[in-house]
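Here the structure comes first, spelled out in structure tokens, and everything after it is commentary.
For this depiction, one protein chain was excluded, whereas all remaining protein chains were kept in their positions.
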Amino acid sequence: MTPAPADTPATVDLLRMPTSGPGDLAPLEALRAFGHSPTDVLAVVGKTEGNGCVNDFSRTLATVRWEPVLPSDTITVFSGGTEGVLSPHVNLIVADPRPRPGHDRGLVAAAGRTRDLAPDEVGREPQLAAVRDVVTELTKRLGLAPEEVDMVLVKCPLLTSDRIAACRATGSEPVTDDTYESMARSRAAAALGVALALGECSEDQALAALADRDTTQVWSSRASASAGAELTDCHVLVLGTSRHASSPLRAVHGTMRDAIDLASLRTLFDRIAAEGGELVQVFAKAEADPYGLVRGQRHTMLTDSDLHSTRHARAAVGGLLSALAGTTALYVSGGAEHQGPPGGGSVTLVYRVPDA
Amino acid sequence: MTPAPADTPATVDLLRMPTSGPGDLAPLEALRAFGHSPTDVLAVVGKTEGNGCVNDFSRTLATVRWEPVLPSDTITVFSGGTEGVLSPHVNLIVADPRPRPGHDRGLVAAAGRTRDLAPDEVGREPQLAAVRDVVTELTKRLGLAPEEVDMVLVKCPLLTSDRIAACRATGSEPVTDDTYESMARSRAAAALGVALALGECSEDQALAALADRDTTQVWSSRASASAGAELTDCHVLVLGTSRHASSPLRAVHGTMRDAIDLASLRTLFDRIAAEGGELVQVFAKAEADPYGLVRGQRHTMLTDSDLHSTRHARAAVGGLLSALAGTTALYVSGGAEHQGPPGGGSVTLVYRVPDA
Amino acid sequence: MTPAPADTPATVDLLRMPTSGPGDLAPLEALRAFGHSPTDVLAVVGKTEGNGCVNDFSRTLATVRWEPVLPSDTITVFSGGTEGVLSPHVNLIVADPRPRPGHDRGLVAAAGRTRDLAPDEVGREPQLAAVRDVVTELTKRLGLAPEEVDMVLVKCPLLTSDRIAACRATGSEPVTDDTYESMARSRAAAALGVALALGECSEDQALAALADRDTTQVWSSRASASAGAELTDCHVLVLGTSRHASSPLRAVHGTMRDAIDLASLRTLFDRIAAEGGELVQVFAKAEADPYGLVRGQRHTMLTDSDLHSTRHARAAVGGLLSALAGTTALYVSGGAEHQGPPGGGSVTLVYRVPDA
Partner (left out) sequence: MTPAPADTPATVDLLRMPTSGPGDLAPLEALRAFGHSPTDVLAVVGKTEGNGCVNDFSRTLATVRWEPVLPSDTITVFSGGTEGVLSPHVNLIVADPRPRPGHDRGLVAAAGRTRDLAPDEVGREPQLAAVRDVVTELTKRLGLAPEEVDMVLVKCPLLTSDRIAACRATGSEPVTDDTYESMARSRAAAALGVALALGECSEDQALAALADRDTTQVWSSRASASAGAELTDCHVLVLGTSRHASSPLRAVHGTMRDAIDLASLRTLFDRIAAEGGELVQVFAKAEADPYGLVRGQRHTMLTDSDLHSTRHARAAVGGLLSALAGTTALYVSGGAEHQGPPGGGSVTLVYRVPDA
């Protein structure tokens, strides 16, 4: 195992707090009550209540409100869409170097950003490479082996009509001129960047999958990417369980093989129970099965022109996960291209074990 | 216990079959393969893939296709909305008098219709009374005590702009001039009619709840009502488990106290397992909690102006139930006014035990 | 000019009648009141009140109701979407050989069908060729020179999840796996077939435009194509004003250069006024400008993930045309790929001049 760099372990706490609206900064006050300062916040990872699609201004509103009160290198990841029972909230990932001895491992995290991506780079190899590089660097900084990474959250750009026009004005053609489709393409490139950084596929495989738009063969079991119009670079959070850290917080990850994969989820929840742990948060990806079937039965998410499939998928998987977790303030994000098997998605559970 | 009338037990089989679209009549052929004839069909209960709201023409399309091929007293109940993973299908409730000795009880059913309701009767006492009377009569015909009824499905009318105008042309004011709201009012009156017929409330309680539009105090644990523009009367199916019948099919009912009430569902599934049974079908109602909260966390189903709350609720509860059932062709219907506790809903599981 | 074949002129009447719902057959009775029989109907061209997108079952419902009461070679063209003020209605195109002497020209029409198209032919050259051939044949049968054709209506298939899966099962890849996008691709192929048949472009130009997905360079000023899941062939109606016919009905066509092109519309309406005519019906195509701009101002139709751009476009252009026509029962169809200049669309006005 790579020896941990001098500045690790980057032990973190995870505070989950409800919000009364996308612009609600009340969690900042709560943060202080927990003994943390805004300057300790590595990342704000929130669910906001927009449609989670191209014109989701709830994400932008959250960004406009949070970014001025946070250090410049803190990243934000706002994922829109709290369909069904899901509840708007933020997760504050906070550096927490306070000694918590007696644990054989602990939750660590690091955050970073890629450079700004030009519109014609979105959904293409340059985005993939930029994400791969940041994930590689952050993983290294945490002293984690790739297999110790539990989750890589990426917030990545999309293409609006304006960005498409700007792209064409420079003589380039964007990867797609369908703005909703651009979200999928951006997530795909980001997820393949993660898969590559974590050694889950070869570069050839990643590039072929990107070129062929084939989301079914190659995936990362730990990538969670979501796209938005509120940024032009990619925000990246790497989260893992380090043997160099000692903290009651841990994570466990798995994949749902389809949107109703109760067995895989039970395995994860059982592992927490076996350690006497208490669930802190669930991070899951969800998508409509690309073949139009769930366990052989037809679904209608891909033929519903009133409601995009990502909204359907979040609602359904959110309903299941909330029932298992006993709470609805979960991070469920839609559109799982290369983020788990087709129709399924990556799942990471953060939990807390009793102090030694 | 009321002695069963001469023509009971009205033992039924339940065949669940996928559909390729709202107008798909292929299940009729399958029916024959199972040894039944269309003339044996008491009720066709389907999920179609429209929005489940006012302008859901998938329900009408299904009705227009099925009704000509069925006996005139067979009822149809098409519930729109297969959000999330839910899969379009039909459930054929078929009279099945073939002797299946050796069981101490069995699934029975009877179907009927109210008279046509005038637009100004929808959502009001006359609808409640009409449903109550049909439920009472069908229950009696089945020789069931009220507590032996497992489910009362009602398909009831709604108000379109045309019907509202027709109502006003006669000098009457409809119960509401909001067409989507009329669905809730119609379901409420139907459900209170069921509650009254099954002895779950007094007439005063039912009428007060209807007048006050208070859906939180009085409910039926077995009502499942859905509204549509494709009919002007109410179609009623009473389903129960009779001690006078002998069949491997049975039902068990319960209520979800909220949309993520895993504990109540497990109790029902466990009961089936305890009897060595195999799940045949789930019939569930779902709704957005009227207080805006699920387990104390804010939900956004009632403030989403792009997507009606019934669509949200079906998707979420459908995701949970599908995972538990291991299949997605379930009957999950949205809008549970007086059909279970606020934010929850009635649930009925039909299952099959091994032959003796 | 080609001499008119023996069986021409195929003079037609156009009856526009309101409908109370997609399945309303009352216009058939009205038809008889006008002295026509259902066997005289060449085409039923209707606007139904669905979303006009993939899961628009209002179109299917209309088809299922109308087709059994019409001769087998009568075609149906149901276009979904009556956004804004638009009013659901049908236009019955009826053969009307009754002599109406004294006019120097008159409205003629003919209808036909292509063969069934395989899923992998949709949006590709085989569809283009099939439409081109039918248009050519119908034009010839009417004895019209291409420039005398005022409108070619085409109803063409789309790709559902089922059809995409069926396509892949045969080893072929569909033109797109996005079901909504398949509507645009199908309309594009149909419209280019019309353009080719009417001599508005060369075969090379048509094929290049199809291959490049470039809808901006080549178009037909008279094509009006709409896609639906309710058919697998293409239904084609050719309508023109023939010098061989004598009837008070005529048509005039033009193009809107953008969605607010009042000047072009006024020219058309003025022409009718100049002839002392009375408007009978408007057939128009509408679309969101693909560059994201109308007269240099940004529009948001292509970034609205809650509402597809075809719905936006119908509502806006329908509002304008209804005000000019003084009535809202107009045929406005969304998605004008190759059916007029980018952001605009073809427009045909049918009108009646006083009897001589």
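Labels A, B and C are assigned to the chains in the order they are written; within every chain, residues are numbered from 1.
Everything below uses one rule, namely that a residue touches a chain if its C-beta (ideal position, glycine included) is under 8 Å from a C-beta of that chain, and two chains touch if they have at least 3 such contacts.
Here the structure is a predicted model, which means the values were calculated and not measured.
Partner chains of the missing chain, restricted to those shown and counted over the full complex, are A, B, C.
Screening C:S72, C:T170 or C:Q297 against the full complex identifies C:Q297 as the residue touching the chain left out. Among the residues C:S87, C:Q205 or C:S246, only C:S87 touches the chain that is left out of the figure. Within the full complex, the residue among C:P18, C:P38, C:P126 or C:P146 touching the omitted chain is C:P18.
What subunit A contributes to its contact with the hidden chain is residues 20-23, 49-50, 55-58, 60-61, 64-65, 162, 229, 306.
Taking the complete complex into account, residues 51, 53-56, 160-162, 164-165, 177-181, 290-293, 298-300, 302-306, 308 of subunit B touch the chain not shown.
Interface residues of subunit C facing the missing partner chain: 18, 20, 49, 51, 82-89, 259-262, 265, 294-295, 297-301, 303-304, 306-307, 311-313, 315-320, 322-324, 326-329.
Criterion: only the chains that are shown with their structure count from here on.
Between subunit A and subunit B, two chains of identical sequence, the interface residue sets overlap for the most part, with shared numbers making up over half of the total. Remark: rotation between subunit A and subunit C after Cα superposition is 180° (nearest 5). Look at where the CA atoms of subunit A average out and do the same for subunit B: the two points lie 39 Å apart. Centre to centre, using the average C-alpha position, subunit A and subunit C are separated by 46 Å.
In subunit C, the residues that reach two or more other chains under the touch definition are 55-56, 162, 306.
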